[in-house]
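These notes are about the structure you will find just below.
Every protein chain except one is present and positioned as in the full complex.
After this line comes chain A, so read on.
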Amino acid sequence: MLFKDKKEKYLFTLPAIIMVSITIYLPFLISSYYSLTEWNGIDREAKFIGLENFKTIFLESGQFFDVLIFTGKYTALFMIFSNLFALLIALVLVQKLKTAKLLRGIFFVPYIMSMIIVGFIWKFIFSQGFARLYEITEFGLLNLSWLGNSDLAFYSVVLVGVWQQLGFYIVLYIAGLQAIPGDLLEAATVDGANIFQKFFKITLPLLGPSITVCMFMSLTRGLKVFDIILALTQGGPGGSTYSATLDIYREAFQYNNYGLGSAKAIIFFIIVLILTQIVLKISRRNEVEL
């Protein structure tokens, strides 16, 4: 055995273990405890109230339920549109286009920008830009209240979320497409397969691992949406665009209900854990080995 000196395996992992414990495990454990208390963040002691917070959340008010529905709807649309558009654009950008490299760069630009700034840019577009474009084009869609109407605000948030992240998934799909052996597609062409047959019978199945990664990433990122909504709608209009994370933030840091906020956080954690496991299981099963 190489490492006769046993102390190194403790010594070398220690900094990582300590840092992860302090910043993640410890707060997480304390959060679990606070979810069973009533605490306003100012009092010295939190009052233990058992499962009272969970009772409030599940039985007395449907508010957190609405928030979870919003988050679920957002995540579903975010996953669908991000992956669909990214795959479509990736398919175009792997073709022999003269500007392919430049275009890839352009689609990636929003991804390197802070989400808060992205939210603000679109707030400007929705309020000022659309109004002016409508004057010029008289295109009716531009004259709608994209941030003022609660139904439309939902789609606005989805649009901006997808816009910001699209480049990331494009890059992953391009990498996946480039890994597909060209001779496989050529052989299919020789055998007389058309472009759609080639896509559905060869490309798509072989893209399995990329799809798994992209679905998983878009799921976790969709569920955690925060910055974009804060900048774009701040949860409005009429509280219709509160995501789970934004609601937890508001409960704790604006309403000072630290106990209730922690309880919501724990529920959110369990939901995220379950959903990610399900998506991983499903996509693993559908993968095809070459």
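Keep in mind that, in the parts below, a contact is a pair of C-beta atoms (placed from the backbone, for glycine too) under 8 Å apart; a residue touches a chain by one contact, two chains touch by 3 or more; residues count from 1.
Definition applied: contacts and distances are computed from a predicted model.
Student: Per UniProt, what's the omitted chain called: "Cell shape-determining protein MreC", "Carbamoyl phosphate synthase large chain", "Putative membrane protein" or "Raffinose/stachyose/melibiose transport system permease protein"?
Tutor: "Raffinose/stachyose/melibiose transport system permease protein"
Student: With the missing chain put back, one of A:Ala76, A:Met113 or A:Ile278 would touch it. Which one?
Tutor: Selected residue, touching the omitted chain: A:Met113.
Student: Given the contact definition stated above, which residue among A:Phe58, A:Phe199 or A:Phe226 touches the chain not shown here?
Tutor: Only one listed residue reaches the unshown chain, and that is A:Phe226.
Student: On chain A, what residues meet the omitted chain?
Tutor: Touching the chain left out of view, chain A contributes residues 2-3, 5, 8-10, 12-13, 15-17, 19-20, 22-28, 30-31, 34, 89, 92-93, 95-99, 103-110, 112-117, 120-122, 124-125, 128-129, 132-133, 136, 163, 166, 168, 171-172, 175, 209, 213, 217, 220, 223-224, 226-227, 231, 244-245, 248-249, 252-253, 258, 261-262, 265-266, 268-269, 272-273, 276.
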